[in-house]
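Worksheet for the structure shown next.
With one protein chain withheld, the remaining protein chains of the complex are depicted in position.
Now for chain A:
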Amino acid sequence: MNTLIRKGIRPLFNSTIRASCRTFADVNINEKIDKIVKDNKVVVFMKGVPDAPRCGFSNAVVQIMRMHAVPYVSHDVLSDENLRQGIKEYSNWPTIPQVFINGEFVGGCDIMLQMHQSGELVEELKKVGIQSALLTAEQSKKEEKK
(Lines give C-alpha, C1' and ligand atoms only; values in the text may rest on other atoms or scores of the structure.)
Protein backbone atom coordinates (compact mmCIF):
# COMPACT_ATOMS: atom_id res chain seq x y z
CA MET A 1 0.00 0.00 0.00
CA ASN A 2 2.77 2.32 1.00
CA THR A 3 4.64 1.74 -2.20
CA LEU A 4 1.48 2.32 -4.15
CA ILE A 5 1.06 5.70 -2.56
CA ARG A 6 4.66 6.54 -3.08
CA LYS A 7 4.82 5.48 -6.69
CA GLY A 8 1.37 6.18 -7.99
CA ILE A 9 -0.32 8.93 -6.14
CA ARG A 10 2.45 11.14 -4.88
CA PRO A 11 4.08 12.00 -8.21
CA LEU A 12 0.65 12.65 -9.68
CA PHE A 13 -0.23 14.87 -6.76
CA ASN A 14 3.06 16.73 -6.99
CA SER A 15 2.78 17.36 -10.68
CA THR A 16 -0.77 18.67 -10.37
CA ILE A 17 0.26 21.13 -7.71
CA ARG A 18 3.26 22.18 -9.70
CA ALA A 19 1.24 22.59 -12.88
CA SER A 20 -1.39 24.71 -11.21
CA CYS A 21 1.18 26.92 -9.52
CA ARG A 22 3.10 27.34 -12.74
CA THR A 23 0.26 28.82 -14.73
CA PHE A 24 0.12 31.70 -12.27
CA ALA A 25 3.83 32.26 -12.32
CA ASP A 26 4.43 31.76 -16.02
CA VAL A 27 3.03 35.00 -17.32
CA ASN A 28 4.66 37.13 -14.69
CA ILE A 29 8.08 35.55 -14.76
CA ASN A 30 8.37 35.72 -18.53
CA GLU A 31 7.59 39.41 -18.55
CA LYS A 32 9.88 39.96 -15.62
CA ILE A 33 12.82 38.24 -17.31
CA ASP A 34 12.12 40.01 -20.56
CA LYS A 35 12.32 43.33 -18.76
CA ILE A 36 15.51 42.39 -16.92
CA VAL A 37 17.40 41.32 -20.05
CA LYS A 38 16.22 44.24 -22.14
CA ASP A 39 16.89 46.92 -19.56
CA ASN A 40 20.49 45.88 -19.02
CA LYS A 41 23.34 45.44 -21.44
CA VAL A 42 24.79 42.38 -19.78
CA VAL A 43 22.82 40.07 -17.50
CA VAL A 44 24.02 36.87 -15.84
CA PHE A 45 21.64 34.36 -14.30
CA MET A 46 23.69 32.29 -11.94
CA LYS A 47 23.77 30.20 -8.79
CA GLY A 48 24.83 32.33 -5.86
CA VAL A 49 26.13 35.86 -6.12
CA PRO A 50 29.27 37.12 -7.91
CA ASP A 51 31.15 37.40 -4.61
CA ALA A 52 30.14 33.89 -3.59
CA PRO A 53 29.11 31.75 -6.54
CA ARG A 54 27.59 28.47 -5.48
CA CYS A 55 28.41 26.50 -8.59
CA GLY A 56 31.68 26.02 -10.46
CA PHE A 57 30.14 26.84 -13.81
CA SER A 58 28.66 30.07 -12.49
CA ASN A 59 31.98 30.93 -10.92
CA ALA A 60 33.76 30.48 -14.25
CA VAL A 61 31.39 32.95 -15.89
CA VAL A 62 31.90 35.45 -13.07
CA GLN A 63 35.67 35.15 -13.45
CA ILE A 64 35.46 35.77 -17.19
CA MET A 65 33.32 38.86 -16.61
CA ARG A 66 35.81 40.06 -14.03
CA MET A 67 38.75 39.61 -16.38
CA HIS A 68 37.03 41.74 -18.99
CA ALA A 69 35.81 44.15 -16.29
CA VAL A 70 32.30 43.95 -17.66
CA PRO A 71 29.63 45.80 -15.73
CA TYR A 72 26.73 43.36 -15.41
CA VAL A 73 23.60 42.63 -13.50
CA SER A 74 23.42 39.23 -11.83
CA HIS A 75 20.45 37.27 -10.59
CA ASP A 76 20.66 34.36 -8.18
CA VAL A 77 18.37 31.56 -9.33
CA LEU A 78 18.84 29.60 -6.11
CA SER A 79 16.99 32.26 -4.17
CA ASP A 80 14.02 32.21 -6.52
CA GLU A 81 12.63 28.89 -7.74
CA ASN A 82 10.26 30.66 -10.12
CA LEU A 83 13.13 32.44 -11.77
CA ARG A 84 15.13 29.22 -11.94
CA GLN A 85 12.43 27.47 -13.95
CA GLY A 86 11.34 30.60 -15.77
CA ILE A 87 14.75 31.41 -17.17
CA LYS A 88 15.15 27.91 -18.56
CA GLU A 89 11.91 28.27 -20.45
CA TYR A 90 12.54 31.84 -21.49
CA SER A 91 15.80 31.04 -23.24
CA ASN A 92 14.95 27.41 -24.02
CA TRP A 93 18.24 26.46 -22.43
CA PRO A 94 18.31 23.73 -19.78
CA THR A 95 21.21 24.79 -17.58
CA ILE A 96 22.46 27.63 -15.40
CA PRO A 97 24.44 29.94 -15.74
CA GLN A 98 23.01 31.91 -18.63
CA VAL A 99 24.42 35.09 -20.09
CA PHE A 100 22.42 37.71 -21.97
CA ILE A 101 24.00 40.55 -23.93
CA ASN A 102 21.75 43.28 -25.27
CA GLY A 103 18.63 41.26 -24.55
CA GLU A 104 19.89 38.28 -26.47
CA PHE A 105 20.81 34.93 -25.03
CA VAL A 106 24.51 34.32 -25.65
CA GLY A 107 25.21 31.03 -23.93
CA GLY A 108 26.19 29.18 -20.80
CA CYS A 109 29.56 28.48 -19.25
CA ASP A 110 31.01 26.42 -22.13
CA ILE A 111 30.14 29.00 -24.75
CA MET A 112 31.37 31.95 -22.66
CA LEU A 113 34.65 30.16 -22.10
CA GLN A 114 35.12 29.48 -25.78
CA MET A 115 34.11 33.00 -26.76
CA HIS A 116 36.61 34.33 -24.24
CA GLN A 117 39.37 32.12 -25.61
CA SER A 118 38.63 32.91 -29.24
CA GLY A 119 38.38 36.65 -28.68
CA GLU A 120 34.77 36.67 -29.82
CA LEU A 121 33.63 37.98 -26.46
CA VAL A 122 35.67 41.16 -26.86
CA GLU A 123 33.94 41.76 -30.18
CA GLU A 124 30.47 41.07 -28.79
CA LEU A 125 31.09 43.49 -25.94
CA LYS A 126 32.33 46.11 -28.36
CA LYS A 127 29.04 45.88 -30.22
CA VAL A 128 27.15 47.02 -27.15
CA GLY A 129 29.68 49.71 -26.31
CA ILE A 130 31.63 47.93 -23.60
CA GLN A 131 35.38 48.03 -23.86
CA SER A 132 36.92 44.87 -22.48
CA ALA A 133 39.63 45.44 -19.88
CA LEU A 134 41.78 42.92 -21.72
CA LEU A 135 41.57 45.05 -24.83
CA THR A 136 42.42 48.19 -22.87
CA ALA A 137 45.44 46.47 -21.36
CA GLU A 138 46.59 45.34 -24.78
CA GLN A 139 46.24 48.82 -26.23
CA SER A 140 48.17 50.49 -23.45
CA LYS A 141 50.95 47.94 -23.93
CA LYS A 142 51.15 48.79 -27.59
CA GLU A 143 51.30 52.49 -26.82
CA GLU A 144 54.16 51.93 -24.42
CA LYS A 145 56.09 50.16 -27.12
CA LYS A 146 55.63 53.08 -29.46
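Just so it is clear, a residue touches a chain if its C-beta (ideal position, glycine included) is under 8 Å from a C-beta of that chain, and two chains touch if they have at least 3 such contacts; residues count from 1.
Basically, contacts and distances are computed from a predicted model.
Here one chain is missing from view; checked against "Cyclin-dependent kinase 4", "BolA-like protein", "Meiosis expressed gene 1 protein homolog" or "Subunit G of NADH:ubiquinone oxidoreductase", UniProt names that protein "BolA-like protein".
For the chain left out of this panel, the touching residue among A:Ile29, A:Val43, A:Ala60 or A:Ile101 is A:Ala60. Residues touching the missing chain, restricted to chain A, are 7, 11, 47-48, 53-60, 63-64, 67, 78, 92-95, 105-111, 113-115 (touch as defined at the top).
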